[in-house]
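The complex is shown incomplete by one protein chain, all other protein chains being positioned as in the whole.
And then subunit A:
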Amino acid sequence: MELFFQQIVNGLVLGSIYSLVALGITLIYGIMQLPNFAHGHLYMLGAYVTFFMITHYGLSYWPAILFSVAALVVIGMLLERLVFRPLHHAPHINSMIASIGVMLFIEATARKMWGSDYRRLDSPYDGVIDLFGLTITEQRIIVILSAIALMIGLNLFLKRTVIGSTIEAMAQNREGAFLVGINANKVSLMTFAIASGLAAAAASLAAPINLVYPSMGAMVNLKAFVIIVLGGMGSIPGAVLGGYILGLAESISGTYINSEYKDLAAFALLVFILTVRPTGLFAKEAR
(Lines give C-alpha, C1' and ligand atoms only; values in the text may rest on other atoms or scores of the structure.)
Protein backbone atom coordinates (compact mmCIF):
# COMPACT_ATOMS: atom_id res chain seq x y z
CA MET A 1 0.00 0.00 0.00
CA GLU A 2 2.86 2.32 0.85
CA LEU A 3 4.32 1.66 -2.58
CA PHE A 4 1.01 2.57 -4.14
CA PHE A 5 0.85 5.94 -2.39
CA GLN A 6 4.48 6.57 -3.24
CA GLN A 7 3.56 6.06 -6.88
CA ILE A 8 0.60 8.40 -6.55
CA VAL A 9 3.01 11.11 -5.40
CA ASN A 10 5.34 10.34 -8.30
CA GLY A 11 2.38 10.48 -10.66
CA LEU A 12 1.39 13.88 -9.31
CA VAL A 13 4.94 15.15 -9.87
CA LEU A 14 4.96 13.91 -13.45
CA GLY A 15 1.42 15.14 -14.01
CA SER A 16 2.28 18.63 -12.72
CA ILE A 17 5.05 18.95 -15.26
CA TYR A 18 3.00 17.52 -18.11
CA SER A 19 0.07 19.77 -17.31
CA LEU A 20 2.16 22.95 -17.38
CA VAL A 21 3.56 22.05 -20.79
CA ALA A 22 0.19 20.93 -22.14
CA LEU A 23 -1.44 24.16 -20.92
CA GLY A 24 0.90 26.17 -23.11
CA ILE A 25 0.18 24.05 -26.17
CA THR A 26 -3.56 24.19 -25.59
CA LEU A 27 -3.53 27.99 -25.11
CA ILE A 28 -1.68 28.50 -28.38
CA TYR A 29 -3.90 26.01 -30.17
CA GLY A 30 -7.01 27.71 -28.80
CA ILE A 31 -6.25 31.10 -30.27
CA MET A 32 -4.22 30.26 -33.38
CA GLN A 33 -5.33 26.71 -34.22
CA LEU A 34 -1.62 26.06 -34.36
CA PRO A 35 -0.25 22.82 -32.91
CA ASN A 36 3.10 24.19 -31.80
CA PHE A 37 5.36 21.19 -32.27
CA ALA A 38 8.32 23.20 -31.00
CA HIS A 39 6.83 23.57 -27.55
CA GLY A 40 8.72 20.67 -25.99
CA HIS A 41 11.92 22.22 -27.22
CA LEU A 42 11.10 25.50 -25.53
CA TYR A 43 10.80 23.34 -22.42
CA MET A 44 14.29 21.99 -23.10
CA LEU A 45 15.68 25.52 -23.53
CA GLY A 46 14.09 26.49 -20.22
CA ALA A 47 15.88 23.61 -18.49
CA TYR A 48 19.25 24.60 -20.00
CA VAL A 49 18.89 28.25 -19.05
CA THR A 50 18.16 27.32 -15.45
CA PHE A 51 21.01 24.79 -15.46
CA PHE A 52 23.60 27.28 -16.70
CA MET A 53 22.34 30.09 -14.50
CA ILE A 54 23.02 27.88 -11.50
CA THR A 55 26.20 26.06 -12.55
CA HIS A 56 27.98 28.81 -14.52
CA TYR A 57 26.64 32.04 -13.15
CA GLY A 58 26.16 30.99 -9.57
CA LEU A 59 22.56 32.05 -9.19
CA SER A 60 20.57 30.22 -6.59
CA TYR A 61 17.61 28.06 -7.60
CA TRP A 62 14.66 30.46 -7.52
CA PRO A 63 16.35 33.45 -9.19
CA ALA A 64 17.60 31.04 -11.87
CA ILE A 65 14.04 29.87 -12.50
CA LEU A 66 12.82 33.46 -12.75
CA PHE A 67 15.58 34.29 -15.20
CA SER A 68 14.76 31.21 -17.26
CA VAL A 69 11.05 32.07 -17.38
CA ALA A 70 11.86 35.63 -18.43
CA ALA A 71 14.27 34.40 -21.13
CA LEU A 72 11.70 31.99 -22.55
CA VAL A 73 8.98 34.66 -22.46
CA VAL A 74 11.22 36.73 -24.73
CA ILE A 75 12.05 33.76 -26.96
CA GLY A 76 8.36 32.84 -27.23
CA MET A 77 7.47 36.39 -28.25
CA LEU A 78 10.26 36.45 -30.82
CA LEU A 79 9.00 33.18 -32.30
CA GLU A 80 5.50 34.57 -32.62
CA ARG A 81 6.70 37.81 -34.13
CA LEU A 82 9.35 36.44 -36.48
CA VAL A 83 8.01 33.01 -37.47
CA PHE A 84 4.28 32.65 -36.94
CA ARG A 85 2.89 36.15 -37.48
CA PRO A 86 4.23 36.47 -41.04
CA LEU A 87 2.51 33.15 -41.84
CA HIS A 88 -0.80 34.34 -40.50
CA HIS A 89 -2.42 34.78 -43.90
CA ALA A 90 -0.70 31.79 -45.48
CA PRO A 91 -2.35 28.37 -45.67
CA HIS A 92 -2.61 26.72 -42.29
CA ILE A 93 -0.21 23.90 -43.06
CA ASN A 94 2.62 26.42 -43.47
CA SER A 95 2.68 27.40 -39.83
CA MET A 96 2.55 23.75 -38.77
CA ILE A 97 5.56 22.99 -40.93
CA ALA A 98 7.26 26.12 -39.59
CA SER A 99 6.78 24.86 -36.04
CA ILE A 100 8.49 21.58 -36.98
CA GLY A 101 11.29 23.64 -38.50
CA VAL A 102 11.63 25.65 -35.29
CA MET A 103 11.73 22.40 -33.33
CA LEU A 104 14.59 20.99 -35.41
CA PHE A 105 16.40 24.31 -35.31
CA ILE A 106 16.25 24.59 -31.53
CA GLU A 107 17.42 21.04 -30.98
CA ALA A 108 20.30 21.34 -33.45
CA THR A 109 21.36 24.64 -31.90
CA ALA A 110 21.32 23.11 -28.43
CA ARG A 111 23.45 20.16 -29.59
CA LYS A 112 25.93 22.45 -31.28
CA MET A 113 26.26 24.80 -28.34
CA TRP A 114 26.06 22.47 -25.41
CA GLY A 115 26.78 19.01 -26.79
CA SER A 116 24.68 15.91 -26.42
CA ASP A 117 25.77 15.12 -22.87
CA TYR A 118 23.28 14.33 -20.20
CA ARG A 119 23.67 16.87 -17.45
CA ARG A 120 22.59 16.69 -13.89
CA LEU A 121 21.36 19.57 -11.78
CA ASP A 122 21.67 19.06 -8.03
CA SER A 123 18.60 20.05 -6.15
CA PRO A 124 19.11 22.57 -3.39
CA TYR A 125 16.18 20.83 -1.73
CA ASP A 126 17.38 17.25 -1.41
CA GLY A 127 16.07 16.64 2.08
CA VAL A 128 13.25 14.21 2.61
CA ILE A 129 9.97 14.76 4.36
CA ASP A 130 7.93 12.13 6.14
CA LEU A 131 4.32 12.56 5.24
CA PHE A 132 1.80 9.99 6.56
CA GLY A 133 4.49 7.34 6.49
CA LEU A 134 5.67 8.26 2.98
CA THR A 135 9.14 9.56 2.28
CA ILE A 136 9.07 12.32 -0.27
CA THR A 137 11.97 14.49 -1.36
CA GLU A 138 11.44 18.19 -0.85
CA GLN A 139 12.00 18.83 -4.54
CA ARG A 140 8.96 16.73 -5.44
CA ILE A 141 6.77 18.65 -3.02
CA ILE A 142 8.09 21.88 -4.54
CA VAL A 143 7.19 20.69 -8.05
CA ILE A 144 3.64 19.81 -7.08
CA LEU A 145 2.96 22.97 -5.07
CA SER A 146 4.56 25.34 -7.58
CA ALA A 147 2.64 23.80 -10.45
CA ILE A 148 -0.63 24.16 -8.57
CA ALA A 149 0.22 27.77 -7.71
CA LEU A 150 0.99 28.52 -11.37
CA MET A 151 -2.24 26.92 -12.55
CA ILE A 152 -4.28 28.90 -10.02
CA GLY A 153 -2.47 32.07 -11.07
CA LEU A 154 -3.13 31.37 -14.74
CA ASN A 155 -6.76 30.67 -14.06
CA LEU A 156 -7.19 33.92 -12.12
CA PHE A 157 -5.49 35.84 -14.90
CA LEU A 158 -7.73 34.33 -17.57
CA LYS A 159 -10.98 34.63 -15.63
CA ARG A 160 -10.58 37.76 -13.52
CA THR A 161 -8.68 40.24 -15.66
CA VAL A 162 -9.91 41.91 -18.82
CA ILE A 163 -6.55 41.40 -20.55
CA GLY A 164 -6.54 37.71 -19.63
CA SER A 165 -10.08 37.20 -20.84
CA THR A 166 -9.10 38.42 -24.31
CA ILE A 167 -7.29 35.08 -24.70
CA GLU A 168 -10.44 33.16 -23.88
CA ALA A 169 -12.54 35.49 -26.01
CA MET A 170 -10.36 34.83 -29.03
CA ALA A 171 -10.50 31.07 -28.40
CA GLN A 172 -14.30 31.13 -28.10
CA ASN A 173 -15.07 33.35 -31.06
CA ARG A 174 -12.27 34.81 -33.09
CA GLU A 175 -14.30 37.26 -35.15
CA GLY A 176 -16.39 38.22 -32.15
CA ALA A 177 -13.13 39.19 -30.44
CA PHE A 178 -12.04 41.33 -33.41
CA LEU A 179 -15.41 43.08 -33.45
CA VAL A 180 -15.10 44.27 -29.85
CA GLY A 181 -11.74 45.80 -30.69
CA ILE A 182 -9.36 43.11 -29.45
CA ASN A 183 -6.04 43.24 -31.27
CA ALA A 184 -5.31 39.73 -32.56
CA ASN A 185 -1.56 40.27 -32.77
CA LYS A 186 -1.28 41.44 -29.18
CA VAL A 187 -3.23 38.44 -27.94
CA SER A 188 -1.09 36.02 -29.95
CA LEU A 189 2.07 37.62 -28.63
CA MET A 190 0.84 37.46 -25.05
CA THR A 191 -0.24 33.83 -25.43
CA PHE A 192 3.14 32.78 -26.78
CA ALA A 193 4.79 34.63 -23.90
CA ILE A 194 2.67 32.87 -21.27
CA ALA A 195 2.94 29.45 -22.89
CA SER A 196 6.73 29.66 -23.20
CA GLY A 197 7.04 30.96 -19.66
CA LEU A 198 5.03 28.02 -18.35
CA ALA A 199 7.23 25.58 -20.28
CA ALA A 200 10.35 27.16 -18.77
CA ALA A 201 8.86 26.97 -15.28
CA ALA A 202 7.94 23.31 -15.76
CA ALA A 203 11.39 22.44 -17.07
CA SER A 204 13.16 24.31 -14.29
CA LEU A 205 11.06 22.61 -11.64
CA ALA A 206 11.73 19.20 -13.17
CA ALA A 207 15.43 19.74 -13.91
CA PRO A 208 16.70 18.53 -10.49
CA ILE A 209 14.61 15.34 -10.83
CA ASN A 210 15.27 14.50 -14.46
CA LEU A 211 18.36 14.94 -16.57
CA VAL A 212 19.01 17.86 -18.90
CA TYR A 213 19.87 16.99 -22.52
CA PRO A 214 19.07 18.33 -26.01
CA SER A 215 16.37 15.81 -26.92
CA MET A 216 14.65 15.93 -23.54
CA GLY A 217 11.87 18.01 -25.09
CA ALA A 218 10.82 15.43 -27.66
CA MET A 219 9.19 12.94 -25.30
CA VAL A 220 7.60 15.68 -23.17
CA ASN A 221 6.23 17.21 -26.36
CA LEU A 222 4.74 13.93 -27.49
CA LYS A 223 3.17 13.37 -24.08
CA ALA A 224 1.79 16.90 -24.00
CA PHE A 225 0.13 16.34 -27.37
CA VAL A 226 -1.34 13.08 -26.08
CA ILE A 227 -2.70 15.08 -23.16
CA ILE A 228 -4.39 17.78 -25.19
CA VAL A 229 -5.89 15.27 -27.60
CA LEU A 230 -7.07 13.32 -24.58
CA GLY A 231 -8.39 16.41 -22.79
CA GLY A 232 -9.89 18.04 -25.87
CA MET A 233 -7.95 20.39 -28.18
CA GLY A 234 -7.95 23.92 -26.81
CA SER A 235 -9.50 22.96 -23.47
CA ILE A 236 -7.78 24.30 -20.36
CA PRO A 237 -9.36 21.98 -17.78
CA GLY A 238 -8.72 19.16 -20.26
CA ALA A 239 -5.00 19.94 -20.29
CA VAL A 240 -4.76 19.98 -16.50
CA LEU A 241 -6.81 16.86 -15.91
CA GLY A 242 -5.23 15.06 -18.87
CA GLY A 243 -1.78 15.85 -17.51
CA TYR A 244 -2.50 14.30 -14.14
CA ILE A 245 -4.25 11.29 -15.65
CA LEU A 246 -1.24 10.59 -17.81
CA GLY A 247 1.25 11.19 -14.99
CA LEU A 248 -0.58 8.81 -12.68
CA ALA A 249 -1.07 6.18 -15.37
CA GLU A 250 2.63 6.21 -16.14
CA SER A 251 3.89 5.98 -12.60
CA ILE A 252 1.43 3.27 -11.59
CA SER A 253 1.87 1.15 -14.69
CA GLY A 254 5.63 1.62 -14.42
CA THR A 255 5.58 0.09 -10.96
CA TYR A 256 2.99 -2.62 -11.26
CA ILE A 257 3.47 -3.76 -14.83
CA ASN A 258 6.97 -3.00 -15.97
CA SER A 259 8.89 0.23 -16.03
CA GLU A 260 9.88 -0.49 -19.63
CA TYR A 261 6.25 -0.15 -20.53
CA LYS A 262 5.46 3.15 -18.88
CA ASP A 263 5.56 5.14 -22.10
CA LEU A 264 3.46 2.48 -23.72
CA ALA A 265 0.84 2.97 -21.01
CA ALA A 266 0.44 6.61 -22.02
CA PHE A 267 -0.35 5.74 -25.59
CA ALA A 268 -2.56 2.79 -24.69
CA LEU A 269 -4.54 5.19 -22.54
CA LEU A 270 -4.82 7.61 -25.44
CA VAL A 271 -6.13 4.89 -27.74
CA PHE A 272 -8.62 3.77 -25.11
CA ILE A 273 -9.99 7.24 -24.32
CA LEU A 274 -10.26 8.22 -27.96
CA THR A 275 -12.17 5.00 -28.65
CA VAL A 276 -14.69 5.86 -25.98
CA ARG A 277 -14.72 9.66 -26.52
CA PRO A 278 -13.31 10.46 -29.94
CA THR A 279 -13.35 14.23 -29.32
CA GLY A 280 -11.50 14.09 -26.01
CA LEU A 281 -12.70 14.50 -22.44
CA PHE A 282 -13.55 18.21 -22.56
CA ALA A 283 -14.24 18.69 -26.23
CA LYS A 284 -15.82 22.01 -27.12
CA GLU A 285 -19.19 21.79 -28.73
CA ALA A 286 -19.09 22.15 -32.47
CA ARG A 287 -19.74 25.74 -33.46
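One rule holds in what follows: contacts are C-beta pairs under 8 Å (C-beta built on N, C-alpha and C of every residue); 3 or more make two chains touch, one makes a residue touch a chain; residues count from 1.
Assume contacts and distances are computed from a predicted model.
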Candidate names "Alkylphosphonate utilization protein PhnI", "FAD/FMN-containing dehydrogenase", "Dihydroxyacetone kinase subunit L" or "Branched-chain amino acid transport system ATP-binding protein"; UniProt protein name, chain not shown: "Branched-chain amino acid transport system ATP-binding protein"
Residue touching the undisplayed chain, where the options are A:Leu59, A:Ile141, A:Ile182 or A:Ile252: A:Ile182
Among A:Gln33, A:Asn94 or A:Ser165, residue touching the chain not depicted: A:Ser165
Can you name the residues of subunit A that touch the chain not displayed here? 162, 165-166, 168-169, 172-173, 175-184, 287
